[in-house]
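Here it is: the structure, laid out below.
In this view, the complex is presented without one of its protein chains, the others remaining in place.
Here is chain A:
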């Protein structure tokens, strides 16, 4: 009977802890691993010389931006993939609603529709982004990456950077 009470107390504590963690990770901030090389060298810079380069970068994702959906050019965001809602991708916002985006390869220019944004990975060579699936609705965004928290030698803020190549005039 004593052990039953003990188990019940432990279960209650775990449940409360789980609830609080879930709420904080949904509303405020969470830590996610970055997989893949589409954002090199910002995340996961592939460097075969250094040991431990096989482990993923972990980044801090903040959710405060989801209240007003106000983003800036060069923000790194986490969003649900438009072709598979269970997958999440991390890319950088290149163009916001109303901007004109054009690529240096094809000479056509398109306007980013209202409520959508154009995302691209920093590593253009191996990145599945808006150049393949077009602009994505801002409603798919799940957070904004602000800091790298692992590995310790690369801890620091993630900077807003707009790439120079690829035409994009506002």
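Note that in this section contacts are C-beta pairs under 8 Å (C-beta built on N, C-alpha and C of every residue); 3 or more make two chains touch, one makes a residue touch a chain; residues count from 1.
Here is the rule we use: contacts and distances are computed from a predicted model.
Participant: Of the options "Nitrogen permease regulator 3", "Brix domain-containing protein", "Peptidase S26 domain-containing protein" or "Protein cornichon homolog 4", which is the UniProt protein name for the chain that has been left out of view?
Facilitator: Going by UniProt, the chain not displayed is called "Peptidase S26 domain-containing protein".
Participant: Looking at the full complex, which residue from A:20, A:109 or A:155 touches the chain that isn't shown here?
Facilitator: The missing chain is touched by A:20.
Participant: Return the single residue from A:74, A:137 or A:151 that touches the missing chain.
Facilitator: A:137
Participant: In the whole complex, not just what's shown, which of A:83, A:106, A:132 or A:153 touches the removed chain?
Facilitator: Touches the omitted chain: A:83.
Participant: For chain A, which residues lie in contact with the unshown chain of the complex?
Facilitator: Within chain A, the residues touching the omitted chain are 16, 19-20, 22-23, 26-27, 67-69, 79-86, 113-116, 136-141.
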